[in-house]
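Of the protein chains in this complex, one is absent; all others appear in place.
Each chain gets a letter, A, B and C, in the order it is written, and its residues are counted from 1.
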Amino acid sequence: MTEFLIYLATTGGIAAMLALSLNLQYGLAGLVNLGQIAFFMIGGYVSAIIVMLGGQTIAIGILGGTVAAALFGILMALPTARLRQDYWAISTLAAAEIVRLFFLNTAFGSPYFGQAFGIDGIPQPYRRAFTEAGLTTSNYNLFYLGLVLVSLLAIFLILRWLAGTPFGRTLKAIREGDHVPLALGKKVSGFRLRAMAIGGAVGGFAGALFAHYNAFINPEYFVPIETFIIWAMVILGGAGNFLGAVVGTVIITTIYNSTRFIASFASQRDLELTPIIGFIFEPRVLGPLRMVLIGLMILLVILYLPRGLVPERRRRYGR
Amino acid sequence: MKHRLRATALLAGTAMAVAFGAGSASAQQAVKIGMFTPLTGASSVVGLDMQRGVELAIARINAGFDVPMQDGTTLTVGPGLLGAPINLIVEDDESRPQAAMDAARKLVEVDGVAVLIGEYSSGRTQPVGQYANENQVVHISIGANAESLRDIGPYFFDAIALAGLQGPQLIAMAQAAIGDVDTFGTIFPNNPYGVGMEIATCAAAAAIGIECVSTIRYEEQKTDYRPELNQLTAPQPDAVAFFAYGADATLILRQAFELGVDAAGTWFGAEVSNWVADVAAIPEVAEGIRGVEHAVAGELYETQYRAAYVDAYGEEPLTVFGAFGYDAAMLAALAINAAGSTDSDAIRQAMHEVSQTYLGITGNLAFDEDGMRMFQDYGEFIYTNGELVPYVAE
Amino acid sequence: MLQVVIDGLIRTAELSLIAVGLTMVYGILRFGNFAHVEFATLGSFLVLPLAALGIAFPLAALLAIVATGLVGVLLDRAIFRRLRSAPPEMLMIASFALGIMIRESVRAIWGPSPYLYQLGVLRPIRIGDFGRITPIQIGIIVAAAVAILVFHALLSRTRLGTAMRATADNAPLAQASGINTERIIATVWLIGAGFGALGGVLVGLNTQVKADTGFALIVEVFAATILGGIGNPYGALLGAAIIGFAESISLAINWSPLLTWLGFEVRGFVFIPTGYKTAIPFAILILTLLVRPQGILGARR
Partner (left out) sequence: MAAEPLLQVRDVARRFGGIVALDGVSLDVPAGIVFGLIGPNGSGKTTLLNIITGFVRADRGTVSFDGRPIRGLPSYRIARLGLSRTFQSSRCPQRMTVMENMLLAAANQSGESLGAAILQFRRVRAEERANLERAREILATVNLAAKVDELAGNLSGGQKKLLSLAQALMSEPKLILLDEPVAGVNPILVQEIGSVIRSLCDAGRNFLIVEHNMSFIRATCDRVAVLDTGRLIAEGEPDEVLARENVLRAYLARPTAEAPA
């Protein structure tokens, strides 16, 4: 049980980084990025390739994945100056799919490295040191959880601090439209570019951490629906507040995994469920219903609680 | 009334508390076997079939069963294992690799299963196999057969032979059926299995001087495959190797039919039973198509599996993978029985031994030193009048 | 090559109906409704229970289309109407969530396996040596053409059409000149969702009925809409044609003569790999947005 909670906390922590990254882009800068998962994918793939084919250390791999995703963020941001937000949103979805198709159809060296096969046997940081020191896999998992949580905390603090700087303030102004910031002399496209670069870096870093944790990635991990789950986390938690993104991640992860337990609880106890409840607990119904539930929560939040569970904080200057 | 109250409390109550309490509550002496399978999402038909196959085997062991052996004898196992009924725990992996990992982790770390059974998708089997191996839990794949699975490690076993074996068979079948074959085309899904099949088939073809003139990889779950079919037929290959999962197969065969492709004459399918259930609504589009399938249609299969399956579930087996699930579960039970404990290393060693003696309903399951199934009989079949029947070359 | 034209035509017929519906709602409410493609899915599924009751297919399809149109109106009342003054990105996200809800509800109710309309498969008709088309496909093209023509007549010849165009051009002005804009909006949802449903039924007729039908087309449909210029139904038709033909033509071009001419050593046929098929509409979309963001028929704002 503890092991499993550690696992959930680790993957949840990585998801929270993605939510923080999206919160910077959407919550702060108002950028509707529907291709967030592309950062995650680029971070993971680039890091794995640098380490496994380039023979570099894992630290360099993670750095490379982070930088590559940041560069992709800049690439995505380039047309923003000219495009309407809704057009831009759909083109980010398209861009993420092109990235996925690239990795799906490209072999790196051997036909079994890349393509649909993905990459397996991705090395894990300090893994050998743990084995040599006689420590168990559980110890290692705990170490990785620590690594993820420390990174998450660092990212959280950095982004929250950034939001309070004049840079972050300008992003907040941009999210309500270009005109006022432009009239005040802010180079809006430059700010968007930097927001996407930082968002990309955070997303890529998370992807690299995931790849080295999971030791296996393939294109199936990076389909568009995964972006939606991150969106659910941000909207639910409250766009604009970094704590909200983390809260949203915790809630969505919990819903996602607790439905699994409820179903197995129901089947293990052999409950004589009423027909309707029994119908709901059939896996072929429960799986889709989980997504319906997440969608419903987003709608309810937008309709009745537009600022999310943890609303954006106002910085007070009054004396 | 009491049940309804409990069910209501279940829905209303806090999800986490109820949920996490559940796992530890049912800790008996029973041997736990965990299964992850796609009950939702794109592969859910196969997923359900695999679950049924595994359930059939476990139910038999729990009732006590005379397991057939290769030497003609039987071995009585059960009722139950190690003195208690087996507790089979099935988790949905939603046809997503991340959910497969969630499910496997939950089975190992929360439920503490002795053996993990699961999946026919190589993309979902691979990460779980790596994880299980690292945590020294025996993992038996039911039907995943990408070549890359061989290297996972000593705790990983595969109840199906790797894809490479099918390629040469398809080519041999094409040669026998239409004689002079100089060029080949392939159309496979763009997933680990499909690409693996393409590589294996074209390599086998090249070895005997046949050229693969078109190699089509299609994305699953799309609404149109006409451009793919046009590319496939443009170089006019003498024969075509193809594979598709149920829903996609129906669409591809239908569109091929509508485009006037001579599929009955030139197409040779891999694992053709995959789409038999799906194509039933429009059988004419598949009429006369030939192909290979794991030979599961023997007498043992008929008497021990198909009849019981129809009895239990009221319909014919949905796919061929249920039978492999049955064999995987039988192997797991036999190995635990032989090991006399749920110790992973004991099970792992016993697994090799029992695989040499057990007579599976899908044939001889003997593992090689990597835990990969060595032999696989592929039968040749033809789809005609709405069913798959053994094919005899004229 | 003829076959490629036929394929492109069929694809255009299916895409254009869904895109026309999307562009109408887009034009009036000024947000990209990501749930729109799910009307296609919903419509194609609603035919099933009706057909199971023994209702003849054309009538069942009509009822399903009307029902989907009403669902569109209801969703607008329940959700989007409350968000009229919300920023467009909020609406986009709401529609994205709504789309998932519709899609997954369909999956929960009808299960994961695809369905086929019980019309059977008809032998193709040969056109010359290289083209084949089935009677159903001819029907699809005709149905789409008729629907578009009827829509054109509605838009250009009726008072309702004038009011719709006026509302799309400038909603406050339309309201000021006595048009009941909320009623026009409801009508647009009815027609838009209905067109989406018709497109879905046609896709289902030509292929199969499955929960992913709509979402599998989302980028194609948005690309067609944006290509043609948001709010312009004729543009959406043109955009659908471009996307529909681009997919079939670009994958059908044999590049080997060109490559040989360029001095590469090539054997046999060289095509764009089908693994990249889904990237084609994406690439067209991105290129369009970069070169002409207002779309081909769109007016500069």
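Keep in mind that, in the parts below, a residue touches a chain if its C-beta (ideal position, glycine included) is under 8 Å from a C-beta of that chain, and two chains touch if they have at least 3 such contacts.
If you're wondering where the values come from, they're calculated on a predicted model, not measured in any experiment.
Visitor: With respect to the chain omitted from the figure, which of A:Leu63, A:Ala173, A:Ile217 or A:Ile262 is a touching residue?
Guide: Within the whole complex, the residue contacting the unshown chain is A:Ala173.
Visitor: Looking at A:Met17, A:Ile62, A:Met76 or A:Val188, which residue reaches the missing chain?
Guide: Reading the full complex, the residue touching the unseen chain is A:Val188.
Visitor: Going by the touch rule given at the top, which residues of chain A touch the chain that is not shown?
Guide: Touch with the absent chain occurs at residues 162, 165-167, 169-170, 172-173, 175-177, 179-188, 191, 194, 198, 240, 312, 314-318.
Note that only the chains that are shown with their structure count from here on.
Visitor: If I rank B-C and A-B by number of C-beta contact pairs, which comes first?
Guide: A-B
Visitor: Using the average of all C-alpha atoms in each chain as its centre, how far is it in Å between chain B and chain C?
Guide: 37
Visitor: Got the chain B residues that touch at least 2 other chains?
Guide: Each of 40-41, 44, 190, 217 in chain B touches at least two other chains.
Visitor: Any chance you could list the residues of chain C touching two or more other chains?
Guide: Residues 107, 111-112, 273, 275, 278.
Visitor: What residues on chain A touch chain B, complex-wise?
Guide: For this pair, the touching residues of chain A are 1-4, 7, 11, 104-105, 111-112, 115-118, 120-121, 137, 214-216, 218, 220-221, 226, 254-269, 271-274, 277, 283-284, 286-288.
Visitor: Please output the residues of chain A touching chain C within their complex, sorted ascending.
Guide: Its residues touching chain C are 26, 30, 32, 34, 79, 82-91, 93-95, 97-98, 101, 104-105, 176, 225, 228, 231-232, 235, 284-285, 288-289, 291-292, 294-296, 298-299, 302-303, 306.
Visitor: Write out the stretch or stretches of chain C touching chain B in their complex.
Guide: Checking each residue of chain C against chain B gives 3-4, 7, 11, 107, 111-114, 116, 118, 120-121, 124, 126, 132, 134, 137, 203, 207-208, 210, 212-213, 216-217, 247-248, 251-252, 254, 268-269, 271, 273-275, 277-278.
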